[in-house]
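Removed from the display is one protein chain of the complex; every other protein chain stays in position.
And then subunit A:
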Amino acid sequence: MPGITREEVVHLARLARLELKDEELDHFAGQLDDIIGAVARVSEVADQDVPPTSHPLPLTNVMRPDEVRPSLTPQEALSGAPAQEQQRFKVPQILGEE
């Protein structure tokens, strides 16, 4: 499999919402290329007819009774908020100004 280019690392950082500096991108590009080169050996099993395992336990749809229980107060829920207003999380603008 091909390695990873610096351009791809720039794209990944954007997808991952990481505003990285140029020197970080240079540094990570080399390291990620090494790591991807090493982990690519999993592809040796790509053609084998083996079911994938996503989880060690064979669980589906674990349910609990739908009951009202004590929960955090609004003050507690907001206690770690970087900014708040009127008992809500205050966030930077999400939609552009129109």
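Heads up, the rule we're going with is that a contact is a pair of C-beta atoms (placed from the backbone, for glycine too) under 8 Å apart; a residue touches a chain by one contact, two chains touch by 3 or more; residues count from 1.
By our rule, contacts and distances are computed from a predicted model.
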{"item": "Omitted chain (choose from \"YCII-related domain-containing protein\", \"Glutamyl-tRNA(Gln) amidotransferase subunit A\", \"ABC transporter permease\" or \"Oligopeptide transport system ATP-binding protein\") - UniProt protein name", "value": "\"Glutamyl-tRNA(Gln) amidotransferase subunit A\""}
{"item": "Positions on subunit A where the hidden chain makes contact", "value": "1, 4, 8-9, 12-21, 24, 27-28, 31-32, 34-36, 38-46, 48, 50-57, 59, 62, 64, 72, 76-77, 79-83, 89, 91-94, 96"}
